[in-house]
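Every protein chain of the complex appears in place save one, which is left out.
Going in written order, the chains are labelled A, B and C, and every chain counts its residues from 1.
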Amino acid sequence: MSAVTPLDLLGASILGWMALGLGGLFAPRRAILALIFPAGAAAALLVAGAALWALGAPAETAVLPLGLPDLPFHLHLDTLSAFFLLLLGATTVGISVFSIGYFRDMDRATLSLLCLEYHFFLAAMALVFLADDAYLFMVAWETMALSSYFLVTTDHHVPEIRRAGFLYLLVAHVGAIAILMCFGVMQGGHGDYTFATMRDAHLTSFWASVTFLLALFGFGAKAGILPLHIWLPEAHPAAPSPVSAMMSGIMLKTAVYGILRVTFDLLGSQQWWWGTVALTLGLLTALFGVMFAAVQTDMKRLLAYSSIENIGIILVGIGLAVTFHAFHKDALAALALTATLYHALNHAFMKGLLFLGTGSVLHATGERNLAKLGGLIHRMPKLALLVLVGSLAIAGLPPLNGFVSEWLLLQAFLLSPGLPQSYLNMLIPVAAAALVLAAALAGYVMVKFYGIIFLGQPRDEKIAAAHDIGVWERIGLTWLALGCILLGLFPVFVILHIDPVAQLLVGHTLGSSAAQTGWLMLTPILPERASYSPLVLFLIIAVGIFFTLFAVKKFYHGRLRRGPAWDCGFPEQTARMQDSAEGFGQPIRQIFELFFGIVREVPSPFDKKPHYHGETRDRLWDLVYLPIARLTETLSALVGRLQHGRIHIYLLYSFVTLLALLAFIR
Amino acid sequence: MEILWTLAIPLIGGLLLALFGGRRFAPELNSAMSLGTFVAAAALTVRVITDGPITALNEQFFVDSFNVFLVALTALVGLTTSLFSRPYMRIEQHHGKLSVNMLRLYHSMYQLFTFTMLLALLTNNLGIMWVAMEAATLTTVLLVSLYRTPASLEAAWKYFILCGVGIAQALFGTILVYFAAEKLLGAGGNALLWTHLDSVKAHLEPTVLSLAFVFLLVGYGTKVGLAPLHNWLPDAHAEGPTPVSAVLSGLLLNVALYAVMRSKVLVDGALGSHFAGDLMMGFGLLSVVMAAFFLSRQKDVKRMFAYSSIEHMGLMTFAFGMGGPVATFAGMLHMTVHSLTKSAIFFAVGHATQKAGTQLMENIRGLIKTSPTIGWGLVIGSLAILGMPPFGVFASEFMIITTAMHTYPWTTPFLLTALGVAFAAIFSRVQTMVFGETVGQRLPHPPALVPVFVHLGLVLLLGLYIPPYLAVWYRQAAALIG
Amino acid sequence: MTISAVLLQLFQDTLVVLIAPLLLGWVNQCRAWLQNRSGAGVLQPYRNLAKLFHKDAALANNASPLFRATPYILFAAMWLAAALVPVIATDLPLSPAVDVIALVGIFALARVFISLAAMDIGTSFGTLGARREMLVGFLAEPALLMVFFTASIISQSTSLITIVETLAHKQFVLYPSLAFAAVAFVMVLLAENARIPVDNPSTHLELTMIHEAMILEYSARHLALVEWASALKLLAYTTIGIALFLPWGIAEAGDWGALPLALVALFVKLTAAGASLALLETISAKMRIFRVPEFMGTAFLLAVLGMLIRFLLGS
Partner (left out) sequence: MTNLFGQLINLFAALLLLIAFAMLSQRRVLSLINLFAFQGLVLSVSTAIVAWSSSQHHLYYSAALTLLLKVLVLPWILHRLIRRLNVKWDVETMFNIPTTMLVGIALVVFAFNLAAPISQMAGTITKGTLGIAMASVLLSFLMMITRSKAVPQVIGFLAMENGLFFAATSATYGMPMVVELGIALDVLVGMFILGIFFFQIRETFDSLDLKHMEKLKEE
């Protein structure tokens, strides 16, 4: 029995977070900024460290003296939890440090509430990963939802934000009930809700499938899987940027964790068609997300849709893993699973970085609308550089991290042939194609995102006043950017750390084969089948660049003139004539027209005040949600009729009820 | 002995306040009396938990862990409500809604109402229980019609007639039970004593008992507010003074459900089938679903929370109907947390409506801005009642839903729909009330929010940690009512 | 990895850099001939580069560092791409670092950078070009990957070396799936290298131009690097095509005797490829920009079809 275990450290930092949050209620403004958020970041660092340690260590469990009488809170720290805790901690460090600078000019009342909710949010997410019984899991889960709801509605005097918050909490709650039911199926019936007993419970294939689908629905609601995604593009932009970063980067992953936990850990065995369902849903989600991201004109909405896309990709990975595991191709399952987890980790860093970046832009310019931004690379060069890293990473370009996970996933696809199901073999190449399409579109989106915000000329006067980020923001962003780069350059190490998780879930690992030719070269199965070495690639390019630079410097006189850009002989070029965000999305809108509900009002040539308005609406809203709302309306109208106001009618109800019951027992 | 005190103090209080109820110190006297009641009840509780069930006055009174827990709850909520009603009623008087006589009536009836409920809980005699329930109806009728407005009169009238008729059915049921029992226990008093009935329940005539249960269920069910017998409930809650709404929701419904449970025990014993349970599950489910859809049309805040009470009573009935240790435990936990939460909500709502000068929700805005305590009280209370962890309501709903999912899966889609709809309905409205820009004037007296946060604190505690003795207590009770 | 392999790698690196403009020149020359023009001669691209390298660079006022860095990145990336395709011999020590997927990634990287650079100045032309380039790109990229996948499913590998070895040195099999892939690949090649019918390298007509619109603001050395990079890109694509579809004659690992033959073979193939490319360009007409998605979509579908056929027929 060693003196201190990872679980102790984790528990300590979770308690620390809660204490900090409560402290925020009483601390003065300066103290919140100067002490509490840094301390929170430190705790996050501790979490990351402990999780890293736990990835190597054997699983631990603990029982708290809290909870229901038969059911004290059970904690369980296995490698799966550890991996996601690592994700949580590592990302949070950057975000918390960033927040120190970001919230600097917020008034005390708001700030202290925000501090409370922020740290409880963190603690709740950590507990979600640690929970080992249904009750604690649900408590943590809903606390997470609740605190994030309050974070989203931080400036609640804006009606849209209130609406967004409500939508979010509603979807979250319905999802939570579904999760609850899924646990209800798995519990033995003797009121024992620990995960341990759920693992032992043997379900018939029907009930197992019900459980899986309930889990997919419940967690999908949190993850933003089609068609439960509607809250996401509303809520994420509404929140303050660090919060958006946490929700997109970390909270969505809790749903991934939940699906993995239920599918692989709690339900011992899978059925192959579950995988197909997940795969299809994932692809639809990914394509949908990236398509809508391409046509957004609000930078945070754009990022939110891109989150939907990435969740879709992750779900695809899960689907593959399930399929393979169901067919007992554990090596392939391990590959797909590793790709999935890797992508989850990457997305946490990339999306965190980007959302924080947009936060800084918002802070500096007060503008979220892409149509007003532009040219910030001159005003905010440091930010521009850091965000560039994030954009390239999320566009899935080598040698950064986004590419590695997509590469692994594609490998999993390519190695799939030879599944017993023939039409699965048909489906999978098409799926691969769709996935690649999504990834390529992500590139389009990111060029739009970065180009419109940072490049070109400012589209609005007030942008000129923008100031670059302060030191805290820079540290936070740099942390995340470094994460993106390192995760991209040293995949073998990452995979070696993911291995214990794969071992736990599918009983097979990648590391042995992945590292067989040394840490430099990533070879998932065999060197001659596939190999990729981002570091080498990076070095070659670097060498190439420097060589070229050197050569040019050597042989070239290096004279340089500055002048105005070429105006094509048209003298009065203004910044307004640049391509707008909407214009940039136009080709996509045209190609995938039938997926968008497009509303446009175009001015006639004779308008005195020509005004153009265009928006692309989410078809699913009209196709799914409005009908549900209307149905509820009509039903409640019908029910409302019963409350008729006439006492005779009421008496008649009682009378009829009585007679009916009497007749019934007769 | 404690029993006598528990009953005597509110009775005396009622008589005293009938005399001095209009004086300036009357609210304090009222609170003092409730405090006395609470102390006596606490003593009684301690004794029962330590010594087990007791009977008194040659078995006319009987206390086991099931009803003592309701006694304690009743006394507690009675106390906090009286504390809340001090400033509330003063403000009402200040707004000129109440005359001195009305105030006197209010205070006296408040105590008598407490008395009748405690009597209904403590008595061992099903007949007396019926009498007490009827008396509780009468007292609350006066309380509901306190303001003498057309609306309140109409509400009170409906309340009186519907519950009177319902209760009459319950009496018929009681007669039938007696009719079945006297063959075994002989005519005279004993045949209605629950302890004796319980001892011979296995031999009671099944057909009679099933008939009796129908009448009892319809009778007491009317007071529980089970759909479609619930129609009096929203009116009474919305039109009466807020403290009364609080005790109606928090206590009266529980007591009625208690009566149903007592009869269920007998019937189960006699029939040995799940007949009673099935009926209760049916009614419960119907109430939950109907209430949810009613909820999404509400404009009046108190009315809305009244419907939410219907929903939750339905949930409890459903849980008790399912039976089994977990579900019954959950049902009783839900009784506790619902009373606490709902009364807390009504406290907050009371002051909110006084601030806004209306009960219409679209005219209540930005509470968090004007008075953060009321606002947060309302938000947290609503989230708790909507079954958000880490509050106790979630704990019970957790057990209910999981058990239902395992035992009666077909019911869960209804529950899912109902809970979802109810959430959307309530939360969307609460959100607009507490957030956003503000309206509303200052209150002439400082609002009493200690009760709110005491209740919510307890509910939070029950969500995270149920003290062992409480658990033991619940389990004993659950074992008693199967 | 042996010293000989390292030498071979260095040799290929230098070779590609040097012959890239030559291929471009050859294609242009063929086009000139096909259009009954005498043409500027195959060495014209070298002259252009030299000229550009002597000019003074003119830079727009609000050009950012990104704008100036891009040509170098572009050049390095394309150079890497061209250098890693095993087109002479299959034991390139650096080739395992980049498999086909990574290769596509590198092309994407270059594309993103040039588009960003194009948007940097903030003229309407630049952004327009960038948009069109990305439009072409996001459709071409999957198509290219599908082509590669078809090949790599045949060879059970995504590493270029293994693919080439399988296709070149296993016993000869006819792969109908590869035929589809080949057609798709050619279409992608045309699109990606800004050739007719997708783009026209030899006009500056704003209605149609894509690549030229992006590099409108570049001058002198930057422009030279960009042009050179696109020449390298063309070479890279051509060699990839060769490696995939006519791999015969590529020397096996360690087989030094085969090298000269391989070199000759390479030059023959390149010549043929360049000529046929020119032919293709001449006989087809530039299409409207909005038709491009259909064109690329066709390529994409063909590639997927090839893959499906591979699964279906196992051939």
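Worth pointing out:
Note that in this section a residue touches a chain if its C-beta (ideal position, glycine included) is under 8 Å from a C-beta of that chain, and two chains touch if they have at least 3 such contacts.
What you are looking at is a predicted structure, and each value in this text was computed from that prediction instead of being measured.
Though it is not drawn, the left-out chain touches A, B in the full complex.
Shown as candidates are B:294, B:347 or B:376; the residue that touches the absent chain is B:294.
In the complete complex, the hidden chain is touched by one of B:26, B:155 or B:449, namely B:155.
Interface note for the absent chain: among B:97, B:183, B:369 or B:445, the touching residue is B:183.
Residue-level contact of chain A with the missing chain is found at 640-648, 651-652, 655, 658-659, 662-663, 666.
Residues of chain B that touch the chain left out of the display are 125, 127-128, 130-131, 134-135, 138, 141-142, 145, 148-151, 153-158, 160-161, 164-165, 168, 171-172, 175-176, 178-179, 182-183, 187-189, 191-192, 205, 207-208, 211, 234-235, 238-239, 294, 297.
Assume only the chains that are shown with their structure count from here on.
Averaging Cα coordinates per chain and for the whole protein, the chain whose average falls nearest the overall one is A.
Looking at A-B alongside A-C, one finds more C-beta pairs in contact between the chains of A-C. Averaging Cα atoms per chain gives one point for each, and the point farthest from that of chain B is the centre of C. A straight line joining the Cα centres of chain B and chain C is 79 Å long. Rounded to whole angstrom, the centroid-to-centroid distance between chain A and chain B, based on C-alpha atoms, equals 44 Å. Taking each chain's centre as the average of its CA atoms, chain A and chain C sit 35 Å apart. With touch defined as above, chain C holds no residue shared between interfaces to two or more other chains.
The set of chain B residues touching two or more other chains is empty.
For chain A in complex with chain C, the touching residues are 374-375, 377-378, 381, 384, 388, 392, 395-398, 403, 407, 410-411, 414, 417, 425-426, 429-430, 432-433, 436-437, 439-441, 443-444, 446-448, 450-452, 455-457, 521, 527-533, 536-537, 540-545, 547-549, 552, 555-557, 559-568, 573, 575, 577-579, 583-584, 586-588, 590-591.
Chain contact summary for the complex, chain C toward chain A: residues 53-54, 56-62, 64-66, 72-73, 75-77, 79-80, 94, 96-99, 101-102, 105-106, 108-109, 111-112, 115-116, 119-128, 130-132, 134-135, 137-139, 141-142, 145-146, 149, 152-153, 156-159, 161-162, 206, 216-217, 221, 225, 290, 293, 300, 303-304, 307-308, 311-312. Those residues of chain A lying in contact with chain B across their complex are 65-69, 134-135, 138-143, 146, 153, 156-157, 159, 162, 165-166, 169-170, 173-174, 177-178, 180-181, 183-185, 187, 189, 191, 193, 632-633, 635-640, 642-643, 647, 650-651, 653-654, 657-658, 661-662, 665.
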